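Could you have a look at this structure, given as structure tokens, before my questions?
Every protein chain but one is kept in place in this view of the complex.
Letters are used for the chains, namely A and B, taken in the order the chains are written, and counting of residues starts over at 1 for each.
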Amino acid sequence: MSPAAPRQKYLALAVLLGPSLAGMFVFLMLPVASSLVLSFSNWDLIGEIQWIGLDNYVAALGDPVVLGALRNTLTYILGYLPATVGIALGLALLLNRRIRGRVVFRAIYFVPVVTSWVAVSLIWKWLLNPQYGLVNVALGWFGIKGPGWLFDPQWAMTGVILTSIWKDIGFVTVIYLAGLQDIPEHLYEAAALDGVTGWQRFWHITFPMLVPTTFFVTTISLISSFQVFDQVWVMTQGGPAGATSVMVELIYKNAFSYYRMGYASAISWVLFALIFAVTIAQHVLQKRVDRSDG
Amino acid sequence: MADTVMHPQRPPHPVLRTDLSPEGRGARGLDLASAPPLPGGRGRRAAPGEGAFRRSPRLNLPNLATYALLILGAGIMLLPFAWMLSTSLKTRGATFVTPPQWIPDPVTFDNYGKVFDSAPVGQFLFNSLFVSLTSTALMVLFCAMSGYAFARIEFRGRTVLFYAYLATLMIPQQVTLTPLFIIMNWLGWTNTYQALILPSSFGAFGTFLLRQFFLRLPREIEEAAFIDGAGYIRIVFTIAIHLARPALATLAVFAFMASWNSFLWPLIITTDTSMMTLPLGLSALQGRWTTDWNVLMAGTVIATVPIIAVYVFAQRFIIKGLSHTGLK
Partner (left out) sequence: MLRRTFTGLLLATALVTPALAEDVTIKYFTFSAAPNYLKELDATIAAFEAEHPGIKVEYETAGWDAYFTKLQTVVAARQAPDAFELNYENFVTYADKGALADLTPLIAADTGFSTDVYNPTALAAFAQDGKQFGLVESFSNVVLFYNKDLFDKAGVAYPTADWTWTEELEAAQKLTDPANGVWGDFAPIQFWEFYKTIAQNGGSILSPDKKTVTIDSPQNIETLTWMIDKVNKYKVTPSDVDMAGQSSEDLFKAGKIAMLRTGIWLLGDFAANAPFKWDIALEPGKTQKAHHFFANGVAVSATSAHPAEAYQWIKFLTSSRAAVDLRIAAGWELPAVSDAAAVQGYLDQPIPESREVVFQALDTAVVPPVIGNWNQLTDAVGKELEAAKLGQKTPEQALKDAKVAIEALL
């Protein structure tokens, strides 16, 4: 950048960054910092605050309920992430072909993304109704007796995962589409000269070229999956028998039902540490792949 | 992360876009917007084109299969909405019949009447629109300015500030609500529009998104402006914002969506029915003892249609924003 006079630079910083920083500080950073401070207290929201040091963290790490919620969260991620990324990749490949009406298709696949989680969860709760829901009725056409879905601890998480995949696929697809458009045409042309087509072309050109995109969607989906909450809250409230109890649901319950804001904050920061660690790990992995990529 | 900050001319590392805001303050969906500056780059950028396949569309076997798959998928995407609409037009009795009715018989609009009777829906609609539009405009403005500053102005503590922004995305909103409420109360802002608007006018995500976008812009244009004596501020408002239009539009859609669908914060900060927004009305339709699905679905339709309309209107821009065509 052209060297600007320091004074001009600081003026520009004040004007351009100042408002954002002020807003971020007051409305986001301060509350986040407060939650860190509160995690060292046993505040019940109603009475006075007492400071209890690391007790909340010690309790959280040994709490079977927290570990159960963590396990359920990981189950959710395992079910949700590969399926979403895989289906979205396939869909992006289809939508990247020069076919008529692809703009319309893209729009359709994106509609669930912009619909609110509350609305989506309500609709799917209804679709997954064991007797009257569309899903089991459709399974019935093929002679399959559908499960109890959200009422069955074996299937409830699957129901939540299906709903989440349905909602997020359009989003991941669009990112893949952008990635596909970044692949230089000449690579395919060269490959065509060598007689490489079809599956091989995908495997040797498209897929490697999409690695950065895949890293990208995997990471952002991981961060949001760790904080899965809305759909769980509307659809199952963590049930049945705790089968869909996830981290943020536990945090919400502790904060607003059990009067344990301090504990809820501590669990949040444990979750933060996890997300942060995964993000860093992803960063390192990506670097390694980049390097081996040349 | 640090090295990218030090060498902004290098295409941004994808992990930087892990900036991502999960639901809490703004919607996971916002992430979409970060697609424009996607990796790929590395100097091998495609000629702007229609994708990898240059053949003209023909009805051959693969194409038929493609259509079949796409139509099936589109059906799966749309059926739930059709079901929502259908249920919203059913009587209570027709809601629970086997096999389920696709076309309600009889068709009734009573459910919509009930929704409008249960609450001042018109006022809620106005509040939702006003709050969402205002916060979206502010979000886009603040993020464009700060994104440019992060991308182009070097200053001490920039990396640390980045991390501070990032951290706000990794803590669930559920535990920051109460502190935020206390701050708002201290400002004397409970039950005001500014309290509804401002928290969704700032976000690390938008700042990062636009920072990434600006990082990818060639500097030549700005260099020329610098030589002409323009400062950073003038460049932002005359050149950068203009160039970033598709990215701004993308951010706008997601900012609007996040604000429109926001529930917990409006619930807590509004005490007066005249200040409440649509999601609050929707939640009030679920009774403590029984739920009228048909009425609830009517409310869902009312809350969903505007957001889909906004999307359909803006989707042209989104696709542009995603296709790196900002410089064409």
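As a convention for this text, a contact is a pair of C-beta atoms (placed from the backbone, for glycine too) under 8 Å apart; a residue touches a chain by one contact, two chains touch by 3 or more.
Keep in mind it's a predicted model, so treat the numbers as computed, not measured.
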{"item": "Hidden partner chain, touching residue among B:94, B:164 or B:177", "value": "B:177"}
{"item": "Which of A:6, A:47 or A:143 contacts the chain that the document leaves out", "value": "A:47"}
{"item": "Absent-chain interface as seen on chain A, which is shown", "value": "44-47, 125-126, 129-133, 148, 151-153, 239-242, 253, 256-259, 261"}
{"item": "Missing-chain contacts mapped onto chain B", "value": "96, 118-119, 177-178, 181-182, 185, 188, 190, 264, 267-268, 271-273, 280, 283-291"}
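Keep in mind that, in the parts below, only the chains that are shown with their structure count from here on.
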{"item": "Distance from the mean Cα position of chain B to that of chain A, given in whole angstrom", "value": "14"}
{"item": "Touching residues (chain side chain A, partner chain B) in the complex", "value": "1-2, 4, 8-9, 11-13, 15-17, 19-21, 23-24, 26-32, 34-35, 38, 45, 91, 94-100, 103, 105-120, 122-124, 126-127, 131-134, 137, 166, 168, 170-171, 174-175, 177-185, 188, 206, 209, 212-213, 215-216, 219-220, 223-224, 226-227, 229-230, 247-248, 251-252, 255-256, 261, 264-265, 268-269, 271-272, 275-276, 279, 282-283, 286"}
{"item": "Chain B residues within the chain A interface of the complex", "value": "1, 13-15, 17-18, 20-25, 28-29, 31-32, 34-36, 38-41, 44-47, 49-57, 63, 66-67, 69-70, 73-74, 76-81, 83-84, 87, 95-100, 142-143, 145-146, 148-150, 152-155, 161, 164-165, 167-172, 174-180, 183, 198-199, 201-204, 207, 219, 222-223, 226-227, 231-233, 236, 253, 257, 260-261, 263, 279, 282-283, 293, 296-297, 300, 303-304, 307-308, 310-312, 315, 318-319, 322-324"}
